[in-house]
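A single protein chain has been omitted from the complex, and every remaining protein chain is retained in its original position.
Showing subunit A:
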Amino acid sequence: MYHKEKSIQIKNSASALYNNLGVLRIAPRRLTYFTVVHANVVNMVSASWDGLNYSHRQLQSKEPNVATSTSLITQAAFCALPSRDLLVVTSQKGIQMYESDGSIMVYWHALDTPETATAQAVFARGISAVCESYICVGLSTGAILVFDVPSKGSNITLSDVMEGHKESITDMASECCGGEVCIADLVSADDGGNLCVWQSGEEFKLLNHIPGFDISCSSVKLWKGTVVAGYGTGQIRLYEAVTGILHAEVNAHARWIYSLDIAPFSGLLLSAAEDSLVRVWHLTMTPESHSVEIAHLYNECVTDTQICGAKFCDGDGYAFAVTGYDLSEIIRYTQS
């Protein structure tokens, strides 16, 4: 179904972090941006669609002062809003937001660090754009920060703090319903496998809480009102967001899942885990039974690699890209 294309070499290897691959497609300029996190650095590559031009850039995590050691980055993700695209980087010390090409940092939010060291690690993790103009970022405390983003400029403000989780946020996802009315537009996941479903607005409203089983949910996606969640047990579960009804459960991988992605136009689902496998699935809505079905389509084994990031490069799922721990390349696959 897919064949391997030429890989993109990056300056450093990828770190073992959940969802460690960011992809942004810039159709008007026939370019795609990729981001891969390595310790305290984000490697950015801009790749032209004709495969001839690659330009690289590195972004560092911001240190509040010289006396402290380097701040490790937990995640880098693109936030595509109707008015603009931003690149958000979360680390042990705070949240950085850049213009999507990484050229200018437009906003910095420092995390509250406790006076004396606690046994709990402190960091931000879990990034999602939420229509129309919000960016949400999760924290190790379980809180979620909501930032209001103007259509241009750097006047970004913290507008809300949501408390729905007691454990560290692992990942967040949203879907933009365009003109249609959307009930649920944000889902957040934590280290206990708990999922919270939210409705955005001036004040975000918690619509539903889907309890976990003490197994981390490391990656989560929202598609047509369905939550798709990947767990440390290698399982994928499909829930109806607003009601919490379980549609399907898949014993998908033999090790911890690190990344999920959905191609929204075709309903293709990508799952990748530490077991070195990437799997492609197909989600179909069945309006008669008000449910979602999942079918397996394809496997790809990345030999001897614990995969940490996998994303579709386009909305149809025609191509996808993969990163692995200790690998200094972005591996790409295209439909045959």
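Structure notes:
What we mean here is this: contacts are C-beta pairs under 8 Å (C-beta built on N, C-alpha and C of every residue); 3 or more make two chains touch, one makes a residue touch a chain; residues count from 1.
Methods note: contacts and distances are computed from a predicted model.
The protein name that UniProt records for the chain not on display, among "Organic solute carrier partner 1", "Cell cycle control protein", "Exoribonuclease phosphorolytic domain-containing protein" or "Coatomer subunit gamma", is "Organic solute carrier partner 1".
From the set A:Ala252, A:Leu269 or A:Val322, the residue in touch with the chain omitted from the display is A:Ala252, counting the whole complex. If you put the hidden chain back, the residue from A:Ser100, A:Thr305 or A:Thr323 that touches it is A:Thr305. Listed for subunit A, the residues touching the missing chain in the whole complex are 12-13, 15-17, 38-39, 65-70, 72, 74, 92, 117-121, 123, 167-168, 170, 190-192, 214-216, 232-235, 245-256, 275-277, 289-291, 293-296, 299, 301, 303-306, 325-326.
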